[in-house]
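For this view, one protein chain was removed and the others were kept in their places.
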Amino acid sequence: MSFVPGLGIVKGMAITLRRFFEPKVTIKYPEESPDVAPRFRGRLQLLYDEWGTLKCETCFQCAQACPIECIDMGGIDTRGRYHVHWGPPETYGERREESALRRSGRPVPDRAFHHFQPVDLGAVDTILDEHDHDPKRMLEILEATQSAYGYLPVAALKQISQKTGAWYAMIYGTASYYGHLRFEPAEDAAQATAVAAARPPDASYVTALGAALGGANGRPGARGRS
Amino acid sequence: MDRLTTPAAWPSILLGRANAPDPTDLDAATRDGAFEGLRLAVRDLGPTGVIATVAASGLRGRGGAGFPTGEKWRTAASTEAPRRYVVANGYEADPATFTDRTLLELDPFSVVEGTLIAAYAVGASEAFIAVRAGEGEIIRRLEAAVADAEEAGFAGPDVLGSGHDIELRIRPVQGAYMLGEETVLLKALEGRRGQPEQRPPYPAARGLFGMPTVVQNVQTLAAVPWIIRNGAATYAAIGGPDSPGTVLVQVRTPVGEGIAEIPLGTTLRELVALAGSLPRGRKLKAILIGGPSGGLLPTDLLDTPFDYGPLRDAGAHLGSGSIVAADDRTCVVDLARLLTRYCSSEACGKSIPCRIGTRRLVEIADRIADGRPRHNDLGILVDLSSDIVGSALCDHERLTTLPLATGMRYFRSELDDHFLRSSCPAGVCHPIAVTAATTH
Partner (left out) sequence: MTAISRSWNRLTLPGKVIFTVVPALVVLTIGLVVAIAILGGPALDLVVANLPIVRFVVAATAILLMTIPTAFLIIYMEMKGIALMNLRIGPDRVGPFGSLLSVVHGLKVLMKEDFTPTGADSVVFTWAPVVVYLASVMTLLVIPFGPGLVGQHFQLGLLYFFAISGLSVVGLLMAGWASFNKYSLLGGLRSAAQVISYEIPLVLSVVGVIMLAGTMDLVVIVENQAGWFTDWYIWQQPLGALIFFIAATAEANRTPFDLTEADSEIVAGFATEYSGMRFGFFFFAEYVNVFIISALTVTLFFGGWNAPFPWPWPITLDLDPGSLGIGLLFVVALVPLALTLILATPFWLVSSRIKGWQALVIGFVLANLFLVGAVAAAGYIGFDWVAGLAWFMLKAYVFVFIFVWMRGTLPRVRIDQLMNFAWKWLMELAFLNIFITAGAIILIKYLNPEALP
C-alpha cells in the first residue's frame, strides 16, 4: 500500500499516455511485410530441398482438405508431370463466392479459363449421361473422357466438376494419380518422355530387372546405372 | 507363362482345372466340379456354415499379408451395415509376376465361384473382380465366365434360389502399383485418388463406400470352392501347420522360369530346383522373394520353408509369390537399388516417411553403388528403415525397406566391397575408387 492512495493509478496512466505517443508496432499488411526468419514455416510458398528438388509431392491432400477450395496446383511436379496451371484466386472472397456459385449449380465465371483452348464439351456431356452423373464413377468417367479427347482437357474437368458436383480438387487429385491419365495431348513427345523418365512404366522395370539379373532376359556384363 | 513340372504328390487345388482346353466352357467346367461348392454352400451350409468351414480350414490370404480369411469374413458379416461388398483383387501389382493372371486365364470359374461364395457368406449384394486393364484376354474370359454364371443362375438375382442377390462385375483398373494395396484398390473403385487410409478401421469393417468390404486375393477365393467341396480338415492337412493349403509361385532362375502350385512350407531349395539346375561355373548368390518389395535372402537360407512366418523371420515377405534366384552375375547392391527405386517412384506420396524416406533410401543406395557413401550412410540406413517401418501408413513403405535391409543383413561383405574397396564383385557397378585418405 503506497502512502498516497491512487498513486499507482496515476503512474499507470502516465505509462499509457507515454505509449500513446510512441511509435506503433503494427505492420500494415499487405503494404508492409514482416521480416521472417529464413526457416520460417508459415510462408505460402513451395520449398526446395538442398538438391534442388521440389519438396511438394503434389499429393493434393492440402487442396482436398481445404474447405474453401482455395489451393490449386501448377507447374511441373517431381514426377515430371505438367499440371494445369489454374491460377490463384485474387482474394479469399472471390474464391468463396465461386465455390458457392458452383455448388448452387449456377455457372461460375472463370477468370483463368481463357488461358486454355476451349473444347467441345458435347463428348463430356454424353459421357456424363452414360455414367449417370455419378461422382462415384469418376475413374470411369475420366478414362472415357481421355479416350474421347486423347487427354484430359481442363475445360472437360471443369464441366465434370460442375455437372457431378464433385470438387474440382478431388477430380484433379484422382486424375493426376493414375499413370494412364494425362493432361497433355499424347503428341507432346517431350512431355511423354519427361513423364516416362520420372515415373517409369512397368515395362521399364521388367527390362531393368532382367538386365540386373543378367539372366535369360538380359545380357550379362557390366553396364552403368539402370 | 509356362507351368513348371511339380511332383505328383503335390495337390492341385488352384490349378485343378488348368488343363481344360477351353477355360470358358461352363459345361466342361461343371463336369469337373465347378460351382459344386456354391451349391453345397447354399443348400447345406448357409452363410454361417461357410464362414465356419473357411475358418476351420485355416485359409490365409494369399495377397501377401496372410490374414486368416475366416476371421475377415466373420468381421464383415457381423458388422451392421445396409450393404456389404466383396472385392476380388486380381490386380497383380508386380509387373514381372504372372501368378494371379495365370490363374484368371486358366480357370476363371474358380475365381468367380469363390467370389460368389464369399458374397453369399458375408451377405454382400455386389461383388467386383478387379483385374489389370491391359490384359484383354483375361478380361474377355472373365466376362464370359460371369455371363455364363449369371445365365445358369449362379450369380445375379436370387442365386440358386437362396434369396440372395449377388451382382458380379469385372472392373479393369490400371495406373498405379499401389492398386495392389487393398484400401487403394477400394479408392480406385470409388473413383478417388489412390491413397491408402489409416487402418483400423479395416475394410472388413468399413471399406468400399464406408460399408464392410471383403478384399481377397483371387488365389484365396479360388481355393474356397475346393475347401467347401472337400472339407476343411482336408485342406488343413495340406501345407504347413500355421498356413495350410497351396499357393501359386513363379520361380525364375538364370536357366528358366515358370509357375507352379506348391504347398506352403516347401523349402526354397526345392522351389529353385523346380526351375532347373544351374550350369556348371555359375553359383547362386541371392534369392529375391516377393517381387519389387521383397527381401533378398542368401543361399544359406535356402532351407527356409516358403511360408508366412519363416519368411518374415528371415526378413523377407511372401508377397506376390515370386521367387527369383540370382547368380553371381548379379550385383546385390544394384538389384536392391533398382527395387527400392521402383518402389519409391510408385509411392503415392501421402505418408511422409514413405514419400521422403524411401527417396532417401534410393539416394543412399545410389551412393553406395557409386562407392561414395557418406560416413554415416549405413547408420542412417538402419535407422531410416526402422523409422519407416515403425511409422508407416501402409505396408508399401514397410516393404520398400526390405531389399536394402536384407542386403545389409546378409550381404554386408558385398556392400563393404562397394564402398570400402570400391569394387563390384559382379562387375556391374562402377564404384569410384577413392583414396583411403578421403574415405572415413
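The letters A and B name the chains in turn, as written, and every chain counts its residues from 1.
Here is the rule we go by: contacts are C-beta pairs under 8 Å (C-beta built on N, C-alpha and C of every residue); 3 or more make two chains touch, one makes a residue touch a chain.
Since this is a predicted model, take the numbers as computed values, not measurements.
For the omitted chain, the shown partners it touches in the full complex are A. When the missing chain is restored to the complex, the residue among A:V4, A:V25, A:L47 or A:A65 that touches it is A:V25. By the touch rule set out above, subunit A reaches the unshown chain at residues 9, 12-13, 15-17, 19-20, 22, 24-26, 28.
The rule is short, and it goes like this: only the chains that are shown with their structure count from here on.
Here the CA centre of subunit A is 33 Å from the CA centre of subunit B. Of all residues in subunit B, those touching subunit A in their complex are 95-96, 133, 173-177, 188-195, 209, 252-257, 292, 324, 326-327, 329-331, 334-335, 338, 342, 345-346, 348-350, 355-356, 366, 369, 426-428, 430.
Taken in their complex, subunit A has these residues touching subunit B: 55, 57-61, 64, 79, 135-142, 170, 173-174, 176-181, 198-200, 202-203, 205-206, 208-209, 212-216, 220-226.
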